[in-house]
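Pasting a structure here, questions to come.
The other protein chains are all here in position, but one chain of the complex has been omitted.
And now, subunit A:
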Amino acid sequence: MPDDREPSSTDDPTPAATGDHVAPHAGDDVAPRARDDVAPHARDGDTSRRTPLMVLTWAWVGIPFAYGVYELFQRLTQLFGG
């Protein structure tokens, strides 16, 4: 799935303008928040490094979910077909 995030230079970064009103407190170790200072090529490279994480996390939830759906269809087959 694509990373369709885009830093917007026109955004008003104030909390009030975005609906996210909880600003970091002094002393908090805040992740980098700058958007306009990230070069597009750097973002693309970072995004490609996220691909294994993307696969792992979707598999983490997808495999148990597929197991549940498989068991459901097994039950349906037994009941209506067998």
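We take it that a contact is a pair of C-beta atoms (placed from the backbone, for glycine too) under 8 Å apart; a residue touches a chain by one contact, two chains touch by 3 or more; residues count from 1.
The criterion applied here is as follows: contacts and distances are computed from a predicted model.
Engineer: Among "OFA family MFS transporter", "Putative spermidine/putrescine transport system permease protein", "Zinc-finger domain-containing protein" or "Sigma-70 family RNA polymerase sigma factor", go ahead and choose the protein name stored in UniProt for the chain not displayed.
Structural biologist: "OFA family MFS transporter"
Engineer: Of the residues in subunit A, which ones touch the absent chain?
Structural biologist: 1-8, 11-25, 28-35, 38, 42-43, 46-47, 49-50, 53-54, 57-58, 60-61, 64-65, 67-69, 71-72, 75-76, 78-80
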